[in-house]
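Before I ask anything, here is the structure I am working with.
With one protein chain held back, the other chains of the complex are shown just where they sit.
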């Protein structure tokens, strides 16, 4: 394993949730080695967290870390940024400018302006940028995308996507809830940023279509909440396809209800994140089929990511690890000056910008009585 | 059973689908006796259909029937109207004016103007009018409504309703498809009239809330289709509750996917027509519960309509029969000059008018780039 | 409807459950007319129940009824027997001897000896005998049987059937519970008679195979219960097919969990009574298919019994009505001296005898430490 990718992490210290997820995902297929970190914005916490993980190199802050790692021969090749949204841009730029690839949590940044700046940075530099819309790497999501691209359901007419949770139904006081409902740290979008961008990204990824315009109605139901916790959005995709997106964090009984249903001229596909190994496929006029990750109806796009036989469920961490696996392939190809395997796929900084445009358009539409708003570049 | 209600039927002859449903529903609990009919607009078919059913009195057309039955001492007490939408108003008025109660299929009529006229007719006459939004009579729907009225989920925030089918995914040539996609017979609404009104009615019935405004985007996807076959609609209910309604007849893999999910401050309720004996109930912060029609969590509102023990499924026809059972109670109370049991519930001509306003608002909103349109009376 | 079949009923008065089910089932498709009854073993209750239903002819007891109806020109053509098991044989014989067809609830009788006598009676007389193993008339059960007969899953290897309920988990004091747990009235079998016979019958009906031997372990878990409330049974079918049958009335969380799974050389079929409109079909090596009553994968055997489109659930009462519909066809063919439509199917007195042999074999096997017991005729 001399060529495991040397990885660093910014954020993700004690109390964090998503940092541990990234570490497991990076470790699962043994293609990365976490060797450095600045795991908290509080230097002491950063040190304690780093030592608790047994990291070889522990930094008090990301700036120091970027500078030092950039200088070392055995410095990190990639860094994972798992901080609140308002602390994405600066560290990303710092590492990219050191030639260190960036694996960044979504949404891209906390403002559309900073997102646009980041796009320019990435374009100007050699280092790679990956956004962790992890749901795109579920095997049956990859298969759904491939089936649609192959014409299995014909031209798309309708896209229904939703992401429903209930954990913010009341005003809660955990670290996770606090920053996500604080516009200064999460940006002006609440549920639309935290989960709406996932739904939006997934709908576009699987359908292969871009959203041209949207009409939104956002609400913050919990008293004193400063961001939306429920979003109703109508979508106009390119061509004739139309869709709806519902994002909610106040829907009691929903744990992590990300669901995608796409209907075309000749068929339909339905998928739910809580049962990720299954994909329902209907050819109009034929019985519904249940396709499973490793089963008889699996396509190569799902098989690529199949570690255990069908019926043995792979879950969220495996899905996340699939994305890390594709990222590893891209980084290795970049090392070798080659193009990555065409089967590889990952969300780019452009996808991140699209997500920021989505948030921005939602906010503007909602403020203007749900007027249709374009998402296209200005 | 000397006091079974004498019933007539207009429409519902050979080839019809919904006529047979009404007949079974009326017969199931043995409270009605079908004794007369004008079962087709074609006199010969009307006669053949009536004789095939062994009806004591067979009429060539509804006008004749209304006149004759109105004169008889043993004439029908109620008539079922199961004709295309453009043939609701005239027969309804004819029978009402004869003092014969009307049980009318939805939507109320084929134009908002005729709906308003019908409301006035009903208001001015003594005979009763019932609209067969049959889904309101599923036991667990009644229970959901009662639970919400009782405050079990707190103040409502979000209402998600959808009605997805696939049978019109292609241009088909059956009698059922023809009139439903012909504006002259069905009215200007396609899917919004045929199934959208059911979804709209059910959302209002269960939530106990009125829709004040809506924003709609309608499409007719199948080439040469003259009405919508897919509708995306955002809903503003009175107060702060917001919702979405999706109606589609071009969603392959959906047979009769009417689903309702309502979320309030303290809980959520979820129901699907294809599993009508089940109601999912979550109190925020507690495990999800599966309530069943005849099970431990059944309320009296469901128990009223429970013919067989839990685990023995009751279905669509039983749901329809529940409505007929409530109608029978209302008619019997009317006979006796009494108020019906307060547990009884049925969709009124006002509910029908609300449905017509819904259709009208959808069409106008969609024509005006999804502008929010009020549904309230002018 | 001059030729609706004139029907009588024995048992099924107030407090009874299954009598009302039979009445609805007989009425649903309008092929029967209930005109006479001896609805209780208590003459006063019999009268009150009969009058409450508005029956034209109310009898104090079945003997009187059989004699009188047998004499009338317009006497009943068929009688439904819905009494406790120990009151099946005598009324059945009485009516059969009057030339009146018998529609009898299962199990056939309360002892194997009386069952054998009844078989002889039926053989010797012209009147028809029908046993209401109603689950055989669910549309997707008929389809499953047809698919197996057609070789869709190849030669059968394994049959797993179970019927799990929970209502007798405690000692309860309802009329329904009392007679079912009283050997004098129900026979020596408890759960094996009440629900085990259904499971046994269904497994044989769908597989097309006979059981040759069984090995059973029966328990009565509730203190002071005099019959079994849980039964574990291994089955040897003719040929190589093997199976298991589990019947329980003490399995909390199970309402009416009758489930059948059959696996053959090349495929499998799975069905659950609580979702009766669905049948899972797998061809080995292909994705699982969800076949629905009225959907694209429906066979004519299911279509025969389809009153409403797919997605509109038909349930237990419709299933029961399907059996009545087949019975009506057989009776009408008998009237006309013709053979019934070959599509028609119903459980016979021989099936009833097989069920009694099943009960008997279970009891003997369980008493002899689960020794394998043959079911074949002595």
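Order of writing sets the chain letters: A, B and C. Residues in each chain are counted from 1.
Keep in mind that, in the parts below, contacts are C-beta pairs under 8 Å (C-beta built on N, C-alpha and C of every residue); 3 or more make two chains touch, one makes a residue touch a chain.
Because the structure is predicted, anything quoted here is derived from the model rather than measured.
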Shown chains touched by the chain that is not drawn here: A, B, C
Residue among C:244, C:296 or C:333 that touches the chain left out of view: C:244
For chain B, residues in touch with the removed chain: 281, 285-292, 295-297
Touch list for chain C against the chain that is not drawn: 153, 157-158, 160, 162, 166, 169-170, 215, 217, 219, 221, 230, 232, 234, 236, 240, 242-244, 246, 248, 250-254, 261, 263-268, 270, 280-284, 288, 369-370, 372
Sites on chain A contacted by the missing partner chain, in the whole complex: 1-2, 17, 20-21, 23-24, 27-30, 53-54, 165, 167, 254-257, 273-277, 292, 294-295, 307-318
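Operating definition for what follows: only the chains that are shown with their structure count from here on.
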Relative orientation of copies chain A and chain B, as a Cα rotation angle in degrees, nearest 5: 180
Chain occupying the most central position, where position means C-alpha average: B
Classification of the chain B:chain C interface as same or different, half of numbers criterion: same
CA centroid of chain A to CA centroid of chain C, Å: 55
Inter-chain centre distance, chain A versus chain B - centres from mean C-alpha coordinates, in Å: 43
Euclidean distance of C-alpha centroids - chain B vs chain C, Å: 35
Junction residues of chain C - those touching two or more other chains: 292, 295
